[in-house]
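Here's a structure for you.
With one protein chain withheld, the remaining protein chains of the complex are depicted in position.
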Amino acid sequence: MKRLLYRLKTAPYFTGLILFLTILALNVVIQTPARFFSAANINSLVAKNLPLILITMSQGLLMMSGVIDFSVGVQVSLSNVIAIMIPQSLGLPIWVGWLCAVAGCVAVSAFNGFITTYLRIPVLLSCYSMVFVVKGLNVLIMPKPQGSVPPVIYKTYDSVLLGFLPFSALILAAVLLFWLYLKRTAFAKALYATGGNLRHAYSSGINTSAVRMKVYLIAGVINGIAGLCMTAMTASGDPNAGEVYGLKTVAACILGGISMSGGWGTLSCALYGALLLILTQNGVSNLFNFLSRAIPGFSVTNYWQNFASDLIILLALILTVFTNKAMMGSIKKQADYLALGGKRNEA
Amino acid sequence: MFEMRSIVKHFGSVKALNGACLSVKPGEIRALLGSNGSGKSTIVKIMGGIVRANAGELLMDGVPIRIESAADSRSFGFAVAYQELSLLPQMSVIDNIMLGHEYTRRGGLLDEKRRRESVRGLLERLEIKCSPDALVQNISPSEQSMVEVAKALSREPKFLLLDEVTASLHHDEVESLFRVLREEKAKGVSILIVTHRMNEIYQVCDSATIFRNGATAAEGPMSRFPLNEVIYHMTGTRVKEEAAAAPRSTAKGQDALLRVEHLTMKPKVSDISLHVDKGEIVGIGGLEGQGQAEYMKAIFGDLTPDAGEMWFEGRQLRLKDTSQAVKRGISYISGDRTKESVFSLRTIEENLTAGDAALGGVWSWVSAKKIRKMAGDAVERYQIKIGAITDSASSLSGGNQQKLAIARGIAVGPKLLLLNDPTKGVDINSRNEIHKILRDSSAEGMGVLLVSSDTEELLGICSRIYVFYEGRVVAELSGDQRTEENIVRAMIGGAPEGREEAGT
Partner (left out) sequence: MKHKNFAGSLQRFVQGHVVFMAFLMALAVFCVNIILNPRSLNRNAFGSILALTSLLALSGAGQTMVVITGSGIDLSAGSIMSLTAILSVQLMNGANQHIGLCIVISVALGALLGLCNGIGVTKIKLPSMIITYAMSNVITRLQFIVTEGKPTGSAAPALSAALSYRVLGLFPAILFYCVVLSVLLFVLLRHMKYGKRLYLLGDSHSVAHYTGIANDRMVLLTYVLAGILYGVAGLIGAGYFAYVTCGMLDVYTMRSIVAVVIGGAVLTGGKGTYFGTIAGALFMVVLSNCLAVLSVRDCVQNIIMGLVIIGVLTLYNRDKSVRQ
């Protein structure tokens, strides 16, 4: 137990996990454990928010390698509109449309990677310009929300396997498994090094541009998949739905403990960060429902709920500064302890 | 056999290398010597593939080669331990050492066991005591330097290049490093060492190349280069044997401008007291990294000491911020131009008047005319060689940039000037001019506290010299005690005999 606690305190996701557990506990209390942990509730939480979780992860990957991409949000919409429009207007089979959707996101990400790593345009500006471009593309492809998907797709997406396992969670698990593999390859080390200090990574013989390009490509694939999830979830297309996600994912990554300057964090940081956002919103809305039931005459508009959850997120962002400090402190302590000849993870 | 011929490299208008040549034979340890700023680091970086030469030839066994990237450099068998280190502070020691040449198993997975064993072996061989799992940001600076060497060694290079890695090493660490270097040399590895510590060179090096102003001044076996000869080639002038005319301070202890008592700041500074009188130039000597910089920064209000008291002009000095120090009449100039002393994007004029801009209310008016005059006067008075006064500061040569910084510090008329190695990487002429500026200013009553790793500089202008060693003062020298021998002995911690060659 002590060992576990110690490991936790020195993990990059410490910040994200602490904040996530706090908000999870609040959610459970408000909603009562039985209702919160019911398969239906979990399923709806994951299924409804999977696109956000996935693009937060791709943003996390990018941030770990030292870049940022606001255009992940519009890329989700891009994938969404391509997946709908190719079968609808060209009459091609659905799977072709879906492949093209992912390919479209990969192409956008690759272009974005090209202008940041090879043209060396400051990353904030390049991805902002890309938001414009992709937003325009989306509307060009699909002028207004429309379209539909076969019922089998959204029914599968919403289904709960074996009575407890949401289908959408499987997709999430697949991405996480991919990261678990990636983390144990030389590429991950090169990724962290590139994010940590470009010059130092380069002088260690790493082709930093190629590493960044690869990260962009992986992010493109994940964004494409996120767009497909969005398609399956909404069962239609909307060219403008994704834009708000762009900056949200950056905040989620920070909440999870990924460093803005790169080279620090893991993908579980992004997961906890995204879940934190989702549960905050969920918890606040449930709390207000509960209050309006408990206190007669208490009624507020949705606006108050949004305000409350954004305020909580602002406070949580401020808290990350302190939890990160605590984590770095424990890592330092561990290093000092190890230097004295102690064994790993025992204190 | 690797050879570099007539290498040229500019950084903007600054010429770092101008026809430098260098060669290394297999199984040889070669020293690359030269004063600061003579282009040693640049040529090492060209070999490492992180700087592109503007002109010149590289020959490997007589065959011309091109190094286009750091990865190229590695494939030719080079491995570099950089002075400013190429480590990633947020990654573990293992990850850092193995970075760029990982052991992998089937499916691209890392072979954790082999990585760990190989790193453990290296750490043991170099006698580095840190844990392989510790993050590099959490190990001591000297361990970091050793890890940097381990990282280079782990690549099993044909050419090992060490750029001033010994600067922050302790005595026993240097010993184990040299043992490993001799072993590598026996295996036929060519080694190039850049260092300022002369005694080390005589211990391990077979031959030397000496740079001056970006060009090769001399080359040959170590036996050809006794210390005098090395200094001659580095500076281009014979050392004159005249005793430094003792610049004596007229004032005595009672009107101390600055009095520091028992200043302690763990782990760098322990219990150091000193005083500076009005119109006196006081020197602080010692090898790099013995706590001098931290001490100065504590006086300047940049770092907060753990214990100790400071008195300035008879009043207690308790600073929360550097801006308060400047308001009280204390200026700080450092030799670290990029980080601490020169605003490279801004113009020469703005640099010269930055000290003035830092004083006074934020809303106070700045007259363009007055600023122009102030800057013009400073340029003239301190003979700074500039193009136009509205050029950016990065257009100046290193020596002139440094004069710029010092002129800025003096322009606000401080009562005390703190100088942290101000002539680092500055050519001999500018250095003499800077010294003259300091002498003139101190004659007008300004107190100067000067940290320098250059013994000659300390002897030349300081009336009293404190020598730091591992965060303590090991000697306070004034009057006749101010000799090079005394300083050097104190610098190496009053080391035992056998290391005397350092001073000769």
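We just call them A and B in the order they show up, numbering each chain from 1.
Going forward, contacts are C-beta pairs under 8 Å (C-beta built on N, C-alpha and C of every residue); 3 or more make two chains touch, one makes a residue touch a chain.
Predicted, not measured: the structure shown is a model, and the values here were computed from it.
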In the full complex, displayed partners of the excluded chain: A, B
Residue in contact with the excluded chain [from A:79, A:109 or A:138]: A:138
Residue touching the undisplayed chain, where the options are A:72, A:100 or A:130: A:130
Residue touching the undisplayed chain, where the options are A:36, A:179 or A:202: A:202
Hidden-chain contact residue, picked from the options A:8, A:42, A:94 or A:115: A:115
For subunit A, residues in touch with the removed chain: 115, 119-122, 124-126, 128-140, 143, 198-199, 202, 208, 247, 250-251, 254, 260, 301, 303-304, 306-307, 310-311, 313-314, 317-318, 320-321
Contact footprint on subunit B, counting only the chain that is left out: 11, 45, 49-52, 69, 300, 302, 321-323, 325-327, 331-332, 334, 338-346, 350, 353-355, 357-368, 408
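Rule of thumb we're sticking to: only the chains that are shown with their structure count from here on.
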Chain centre separation (subunit A, subunit B; CA means) in Å: 45
Complex contact set, residues of subunit B against subunit A: 48-50, 69-71, 73-74, 80, 82, 85-91, 95, 98-102, 104, 107-110, 112, 129-131, 133-135, 138-139, 151
Subunit B-touching residues of subunit A, taken from the complex the two chains share: 181, 184-187, 189-190, 192-193, 196-197, 199-207, 259, 263-264, 331-332, 334-336, 338-339, 344
